[in-house]
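Below you'll find the structure I mean.
Just one protein chain is left out here, and the rest sit where they should.
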Amino acid sequence: DQKGFRVETADKAFKFKLGGRIQLDTNFSANGRDFDPAPTEGFEVRRARLYASGTVWTDFDYKAQFDFAGNKVSIKDLFVKYRGLDWFDVTVGNQKQAISLELQESSNDIVFTERSLVSSLSSQFDRALGVRFSSKAKNWSAQLGAYGAPIAKAGDGGWGISSRATYAPIMTSTHVLHVGGSVGYRGNTSAGTHTNQYRYESTNMSNVYFTNTGSIDNVSGSTLLDIEAAYMYGPFSLQAEYAHNWSARENGLSGVDFGAYYVQGAWTLTGESRRYNGSNGKFGRLHPENPVSWDRGTWGAWELAYRIDGNDLNSGNIVGGEETAMTLALNWYLNTNIRIMADYRYAFDIQDSAVLRNGVNAETGIQQFTVRTQLTF
Amino acid sequence: DQKGFRVETADKAFKFKLGGRIQLDTNFSANGRDFDPAPTEGFEVRRARLYASGTVWTDFDYKAQFDFAGNKVSIKDLFVKYRGLDWFDVTVGNQKQAISLELQESSNDIVFTERSLVSSLSSQFDRALGVRFSSKAKNWSAQLGAYGAPIAKAGDGGWGISSRATYAPIMTSTHVLHVGGSVGYRGNTSAGTHTNQYRYESTNMSNVYFTNTGSIDNVSGSTLLDIEAAYMYGPFSLQAEYAHNWSARENGLSGVDFGAYYVQGAWTLTGESRRYNGSNGKFGRLHPENPVSWDRGTWGAWELAYRIDGNDLNSGNIVGGEETAMTLALNWYLNTNIRIMADYRYAFDIQDSAVLRNGVNAETGIQQFTVRTQLTF
Partner (left out) sequence: DQKGFRVETADKAFKFKLGGRIQLDTNFSANGRDFDPAPTEGFEVRRARLYASGTVWTDFDYKAQFDFAGNKVSIKDLFVKYRGLDWFDVTVGNQKQAISLELQESSNDIVFTERSLVSSLSSQFDRALGVRFSSKAKNWSAQLGAYGAPIAKAGDGGWGISSRATYAPIMTSTHVLHVGGSVGYRGNTSAGTHTNQYRYESTNMSNVYFTNTGSIDNVSGSTLLDIEAAYMYGPFSLQAEYAHNWSARENGLSGVDFGAYYVQGAWTLTGESRRYNGSNGKFGRLHPENPVSWDRGTWGAWELAYRIDGNDLNSGNIVGGEETAMTLALNWYLNTNIRIMADYRYAFDIQDSAVLRNGVNAETGIQQFTVRTQLTF
């Protein structure tokens, strides 16, 4: 059915699902050739994933998810989860670290094609191998995790701990107030690298990073604090996050700190409300009331969204630059499986960037367009 | 069942299939050591693919197919297709470009282990990210597509348009006359590479290319024209294609043009006819009337096939060489899932090749043997 291929035993002690996602992108820009380096444009497979997930012996879940975009393998979720206790679950394996609303939300669900400038700081807390404890009720969630390195850096990618808590004092299907916060630390190990880097790519394929700290050496570890809030009323929603990173440095170097934020609003032209899950503190994508059908003359759901985001990657002797951008999105939810997204992003205030425009420091960014075709199964 | 694992909802609005193919090759040659370079021989996995495909919400199909041969990932079909309109379908994603009968046919279906010398020109039009419009009826098909780069070259692999049309004035299950043609253009982008290369590997693992233009620089774009025809009467069939490529060059360099052809005949010793699909203009592999069974004493279907193919990659100041070859195939269709193929290929007339035989220009090629075990599920 619309939730993909699933089977289960009569007693539901054993379940199995096979699924995946296809995300196909086109990127182009209005004034890309003015920049040095010029952005890469064209078509690309943004994500191409298969996964198997299921339940064994009632209390144990698992998921094994692989991405093949760019003809490369990337292990995504790969975990075993124990749900047999009343007061918390334990998840062992490769999983997202417990930080940031936007990071926790699936790329299938976020209302823009790419995460905001907050991800220039939070992406350090993307998936890693570790253990997570999670508690939840209908309208709150709490998670605490300890992690090693991401798979691509296994053996010398450091370690981390993080925790996220969310609460929804208002929670109906059309009216939600969500607040939350998360804090995390990633330490570099003596055997591993002592460098961190924070940056943001203007599109996933552009290879243009207006803000980019470059490699910051002698970093012993970084703390990230992230606060988040969202409010939804019928077809309208607002969502915001602010993240701040403090990186401690060794060998007498003074620490550096960076900040980033976003504020976004969304309006469902066809009236549907976004779907909120209070037990993990995340928004899911729209489910259109009237899926597209030429025969029935129905046209799915349409959504307009606007985001302002900014970051400041200048601190001490690190000049990573500052960026403020706006993104306008028009999203078409053909049905629960298919979404077509059109994003216009304009970085209108850039400081201290290593990217040049017509030979001088870029102060306004590329006006870029992204169109994505997304199907989940 | 024999079509693999498939499930669907009662109203057929949602379908799901998981499948794949296994192609295991052995290559050796009768006189390989006379050549410089000498061909690589041995065993290899030619193709090892998994795919998920299905239908969602009645009108939308998808396919996500991955190849892992050689321990590398290669995204193959990865698309979303809309079938909700009466007069044409739209397919968005990674797919074969609309060129050449032989290229459109699946490697599971072609009667030789490798495509002909026509592919030295047509392979430039193998899968790429793009949009294709296709119309069809019982005995004709028409396709028009616009494409970006192949996934392996995303961002600087140029763009293309192509169109293929086929018609079958005679079309019964045992008697078919098929005619068709296709034309395509691939342009190189200013941001990307301006070089093209055309060549043909004597086997997939040999690393020997008798004909090979090397890198042709300053190519602004290439046009390919391909005409195709086939005739089948009972267990006998004939099939032929001719392709011609014109490449325009920049900076005052004169253009170059190359040609290639094949003519092939097949005879099913056990009497079955090949299966023709008029609505996409392709032949499928034989389905044996009596699948192999030791208990029942049945032996599947047996097919003999012969192909003559040639190309001419000399033009202007480009000396890619000329090659004329013959291939004799004996194919054993054990059942609808399994096929064992034995090919003998001999390139008996080679001109201007960079490959040497006993120290002088190779004029006759390696006599090579390929045995393939193929299973689809």
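General remarks:
Just so it is clear, A and B label the chains in written order, and each chain counts residues from 1 on its own.
Note that in this section a residue touches a chain if its C-beta (ideal position, glycine included) is under 8 Å from a C-beta of that chain, and two chains touch if they have at least 3 such contacts.
Keep in mind it's a predicted model, so treat the numbers as computed, not measured.
Which of B:Asn31, B:Asn337 or B:Gln367 touches the hidden chain is settled by the complete complex: it is B:Asn337.
Contact with the omitted chain, checked across B:Glu8, B:Glu44 or B:Glu201, is made by B:Glu44.
Within the complete assembly, A:Ala52 is the residue of A:Ala38, A:Ala52 or A:Val371 that touches the hidden chain. Residue-wise, the contact with the chain that is not shown comes from A:Ala64, picked out of A:Ala64, A:Ile161 or A:Leu225.
Interface residues of chain B with the unshown chain, by the touch rule above, are 1-2, 4-5, 18, 20, 22, 24, 26, 38, 40-45, 48, 50, 68-73, 205, 291-295, 334-335, 337-338, 373, 375, 377.
In the full complex, chain A contacts the hidden chain through residues 7, 9, 14, 16, 18, 50, 52, 54, 56-60, 62, 64, 66, 72-75, 78-80, 84-85, 92-94, 128-130, 147-149, 151-152, 154-157, 189, 191.
The working rule: only the chains that are shown with their structure count from here on.
Separation between the centroids of chain A and chain B, computed from CA atoms only, is 39 Å.
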